[in-house]
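With one protein chain held back, the other chains of the complex are shown just where they sit.
A, B, C, D, E, F and G label the chains in the order they appear, each numbered from 1.
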Amino acid sequence: MQTEIKFAGFGGQGILLSAKLLAYAAMKQGSFVAWIPSYGPEMRGGTAYCTVVISDRLIGSPIIKNPTHLVAMNRPSLEKFEQDVKPGGIIFINSSLIPVQSQRTDVTQLVVPVNDIAIEAGSVRAANIVALSAFAAKSKLVDLALLKECVKEEFAAKPKIIPLNMDAFDRG
Amino acid sequence: MQTEIKFAGFGGQGILLSAKLLAYAAMKQGSFVAWIPSYGPEMRGGTAYCTVVISDRLIGSPIIKNPTHLVAMNRPSLEKFEQDVKPGGIIFINSSLIPVQSQRTDVTQLVVPVNDIAIEAGSVRAANIVALSAFAAKSKLVDLALLKECVKEEFAAKPKIIPLNMDAFDRG
Amino acid sequence: MGKSFSQPAALSTTHTHYCPGCTHGIVHRLVAEAIDDLGIREKTVGIAPVGCAVLAYNYFNCDFQEAAHGRAPAMATGIKRVRPDLMVFTYQGDGDLASIGMGEIIHAANRGEKFTTIFINNAIYGMTGGQMAPTTMPGQRATTAPMGRDTAETGMPIRMANLLGELVTPGYITRQAVLKPQQVNKAKKAIRQAFQYQLENRCFSFVEVVSTCPTNWGMTPVDALKWAEDTLLPYYELGDYKVPE
Amino acid sequence: MGKSFSQPAALSTTHTHYCPGCTHGIVHRLVAEAIDDLGIREKTVGIAPVGCAVLAYNYFNCDFQEAAHGRAPAMATGIKRVRPDLMVFTYQGDGDLASIGMGEIIHAANRGEKFTTIFINNAIYGMTGGQMAPTTMPGQRATTAPMGRDTAETGMPIRMANLLGELVTPGYITRQAVLKPQQVNKAKKAIRQAFQYQLENRCFSFVEVVSTCPTNWGMTPVDALKWAEDTLLPYYELGDYKVPE
Amino acid sequence: MAKVLMKGNEAIGEAAIRAGCKNYFAYPITPQSEVAEYLSKRLPEEGGVFLQGESEVAVGYMIFGAAGAGERVMTTSSSPGISLMSEALSYITAAQCPAVFVNIMRGGPGLGGILPSQGDYFQAVKGGGHGDYHLLVMAPDGVQEAVEMTMQAFTLAEKYRNPVMILGDGLIGQMMEPVEFPDDLKTEPTNKDDWATNGMAHRKSKKRNLVKSLFLDPAALNNNNLVLKAKYEQMKKEEVQYELYNADTDYQVLITSYGTMSRVCRTAIDLLKEQGIEVAMLRPKTLFPFPEKQVFDAAGKDSCKAVISIEMSMGQMVEDVERCVKGRRPVEFYGECGGEIPSPEKIIEIIKGLL
Amino acid sequence: MAKVLMKGNEAIGEAAIRAGCKNYFAYPITPQSEVAEYLSKRLPEEGGVFLQGESEVAVGYMIFGAAGAGERVMTTSSSPGISLMSEALSYITAAQCPAVFVNIMRGGPGLGGILPSQGDYFQAVKGGGHGDYHLLVMAPDGVQEAVEMTMQAFTLAEKYRNPVMILGDGLIGQMMEPVEFPDDLKTEPTNKDDWATNGMAHRKSKKRNLVKSLFLDPAALNNNNLVLKAKYEQMKKEEVQYELYNADTDYQVLITSYGTMSRVCRTAIDLLKEQGIEVAMLRPKTLFPFPEKQVFDAAGKDSCKAVISIEMSMGQMVEDVERCVKGRRPVEFYGECGGEIPSPEKIIEIIKGLL
Amino acid sequence: MAFQHIIDDERCKGCGLCVNFCPKNVLEITDKVNAKGHFPVHQARPEDCIKCSICCIMCPDVAITIVETQDA
Partner (left out) sequence: MAFQHIIDDERCKGCGLCVNFCPKNVLEITDKVNAKGHFPVHQARPEDCIKCSICCIMCPDVAITIVETQDA
């Protein structure tokens, strides 16, 4: 059984990090995981994206055209990728930046104003963490407590912002 | 029918030139020819040598272990190559620098004090021409008049020394 | 005191991929203006480096070749030698010209090749993500010098204009900057002069331009200008290092 | 006033392949004497160039590596960085160091690599048969400059010691000659000093030695010395171009 | 040791350190600059040597010098940078020095692109430099294998006194996967006293050592080539590594593929199996020595109708496959090399076209 | 025009001029420096460009620049120098510029020696540089053929907008043979207005031209590779050159050999014939495109017991021969590569060993 | 004769160099994003503009032009 989650947004929205944290938590749960960034031309400005693959056996092709779920942090990425999501998957929409919803009816839409929540939490820069926890809670892909641990670890270097992110996490 | 002539001596004895002139004359006679120098390490000091191949058909291997004839301008080259000469061939010996003769009985030995003759002619530097003409006269590989022409041509650039070489040629 | 200002014809209208506030854009414009002033666009061949300016061929309105990393001066030599009637310029960064391309620029300058080199000194490798350049300042952080450049390990920054100025062969070697309007105007004159020397078939011409890389310096564009002014200019002194008699 | 004179231990007794009167042999001896003086033979690694001195490894009594053409300074960097306790020197000709190896020598000098370079400037390519070198004098004939070097086409000779002296990184950069006994004695001191600085882990050290190539200059060994004295020394001025504080 | 989640590039850097290599020289180039960036932090911590060279040409000779002095040393680069090391690779191999070169391939030829590719197979396997020499070439299919191969590389390089190349691609360099660093892959450096220029004082025997590749005497040069050839014959006997996938079935098609591409093929094979179509794959893990006999045998299976080499190139390894199949079966090829990695769906379509 | 007696190196230089190439950039290296020495005299007489570059790396890009500007241009070098041009060859091919490269091979790997060798077959034929590209490679067996191939090279380079390499060896460069310069091999340069950077003012269309090899978009890069591949397929159809020797007999052995080595084999075949032993030779004159079908057919002749590739190397072309023979016959190899060229006697001994 | 000071919103990358150097403090960064995701500059106090072209000179993206207009 294999699940693929695509994270997409502006460069600078911390997409690669949330994806990494999810993969990290999944790994701790004993799953096979792969984190595949988009690098190269498309990076310069515009939409950045990144895919996490979580599987119960050796991961074959790391090239994912149709992910199980999509976490869209801005409008272009929703528009660019919503059609690719497999039926039955989750499409996470950051309503703070995406006024619209997906036209698709064969997927679960999870709409959260992550920027606003993050701002409440103290900084818009924690938006990615809010999104991560909200998505994780819904998708049940990984144990939340464990995920939270991973977030803490990640920020161990910069202790000040841990509480912020913990708070952001809980709000998610 | 193919003939190979090996010219050998000190660097600076004009061996490459005499060999080239012979090849040139043979070419003018309509034969296939190849002039194969020794280059590389063995050049630095010591014995220099060079092989001329004259043939009535396309020349195959330019690598000659056993030449038909040998023109030895100094002692080391005689000692180094005399055994390689094919039976019935000519071994030319510059007796000005080679006190000995070859032990071989199955070859014709042509013994000429070319340096001395060249000095008479006016300069020891013409020794190679003396040797060439003497060898050519004996071996009858090329028409002497033609060969002489080639020598003239060769020195066209430095007219002064033409008479010297012509003289040297005739003495050969 | 109004004056009009418009896009030079030698510059295409394509939007550049450069980061906001990157001075590559300013220098591009100055080169284009010089080409327009001299009316040489149709006989000019530019040579793009490997670096952030690799796509320069999209931004200029003239023939262009794209070199391998550091080899633009050799390509320019090849073009100029076989087609002396063409105007040839290379546009190179400091990794390209001062690191991997050191041999090529010194020999082209020393042979007195009749082309023009625009050298963008931003004290870092831009395109590949902020690695140390030979021009990186002591203590300046880079992705391959996380603690800042340690001169005991990697020596002092190389001053290309000074070095090329030391060669005996006549040439036009100058260092300019584009950190404030006055400097931009002077740099424009220098670049025009460089092309002028080439047009007269006088000598090799080289314009080093002290520039910024806000992205890899991790500063706002405006702060980058200030940092360059305060940190780079004292070491990279502006001025002519050689002018042909 | 008698004094004894004998073969240095760091020099092997092998006869060299150098042409009669070639000053490579003198410089070999001076290097060997410096190694003996400092008693460092057993921790010295020499690096042979590609050039007439390619067989140098046969003539010295210590570990040796043989570089590719022009790359000796990069190899020396590799050795010295991983084994700072070893004494490392490169021995290079002017085609090797000043032409193809320009980038490597400048960057090694600029990083302040702690090795020693002996640079034989004989104004020509020896081993390959007298082609033009960057150091060939104006008008000097070479097999690839049959009419003599035309500075309008190929620029002026490159003065390596001057060029390296221009770098900001501290180092010991000097130019010596071996055209007469007094010069040989001074050159010997300079070479010893160069190794001394390395021994103290002070800086990069570079000794350019103005030499002769009778064979490719087409002169007798004695005439070659005179020609070098009259033609090369006025352009290649002897002396120190940089000394560490 | 616990699993960690790491980028391929960083994992390769860490692997070198774990394998006992404390010396790294390199020049930045996408998509592998992270190796240098990672080691510029880590090596100083380990008391090792990190140096950014002025060019790949220079780096090639820094590696030569360090290896010749008897120290473990590594460099990493990507396609164009490796081309600039061609001469050095020829020299280092001729002088019989051990060293590890990593090529994280990008699209070519020329400046090409920075996305993953497998266009440097010929260069790596046939020798990009001049003369008769070979590198021992290993091709990982993921981050964990990249780590293991990098660690083994030092041991193999020293066993044969020959450079070893790890041939990866941009995806392996950029992707994160869980990795472990097997301690048992760390080996003691071999004694280099009898050939390395590590200083006479260090050695029992006081004879000096020479590291060189010049042999003016033809017999000596020919002999050096025979010495190298003998090593390559030994590698062919002892070092061939490969993986067979789904080969215990009555497969109709045999795929040959390596590295990232082979992972896509693996997925395609699984999907085809679900559709009742059996396809096998032979994945060379060492590209030189190449699994010659294994390819010959696998192609010969009765059920096998055709062999197809699938690469992120215009057709390179396929020539070795053809050579080894010896006409037993038709050998086909499919490849793309712009940076877009062919999808499993595409592979399935191609395979079905063969049936 | 009358025959003249010339050294191979000088003849190659003269051939370039006769073919209408007035531009030459090179760096000295034995055994081919005479080309540069000769052209440093001749080109100024012809109003052409002679320049000694500072290194082979630089020369590679001088060639790129000149070719990109639309002029005929040539360089010559020998093994190590060609390695330093690997990156440039990849770039020039990717940017589709015509140019002629001559490699007068010497012994390798490393500094090796300066005597004749054929150790650079792989480098020339499989591509020493990175990425998917090929050079059109021609291998002369003597001075006259070196002249003819050099002259043809410019025409072919322009027909395909791809570099052409003449792969000779030290013997061909140093040996003197009678030569003629066939006027009919001189062709008019093709019109390069639609791609070369020869100055917009020169062209009817005022659109600018770009000479480049960067394609950041994967589809565009893949497409550039397909364009190159299509050219190579066309070369395979149209440019294969080879010679069959003594092949109208019932030969027991087929020799494959090229260049200088093939001349020795030719003599060996003649001598064997005298002894009543029939042996044939297939001599590829183009190494890329390789005479694939011809080798397959020649090997298949009923009388033929075995195929043997004889090279001045440790075994390189033999891999292409194996690939093409497709297992029809056993493929053997013999080679030496120190600089000593195997004698006809040695070849005869080897051949007899196969019977 | 008169001049018109024009900013091309789409070319502008909002780097602020012009704002920094404008002697008359005419320019300000807006808070509306353009297609490329940048916040372009605009003339906050156009009446103060003396058309000195300093902003044009410092603009890396030729986003500002000043054109001569017929009507004064």
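Everything below uses one rule, namely that a contact is a pair of C-beta atoms (placed from the backbone, for glycine too) under 8 Å apart; a residue touches a chain by one contact, two chains touch by 3 or more.
This structure is a prediction, so every number in the text was calculated from the model and none was measured.
Contact with the chain not shown here comes from a single listed residue; of D:Pro20, D:Gly139, D:Gly218 or D:Gly239, that residue is D:Pro20. Interface residues of chain D facing the missing partner chain: 1-7, 11, 15-16, 18-26, 29, 180-181, 184-185, 214, 220-222, 225.
What we mean here is this: only the chains that are shown with their structure count from here on.
Distance between chain centres (mean CA atoms), chain B to chain C: 62 Å.
Multi-chain contact residues of chain A (touching two or more other chains): 40-41, 45. Multi-chain contact residues of chain D, defined as those touching 2 or more other chains: 54, 66, 68, 99-100, 102-103, 107, 134, 153-154.
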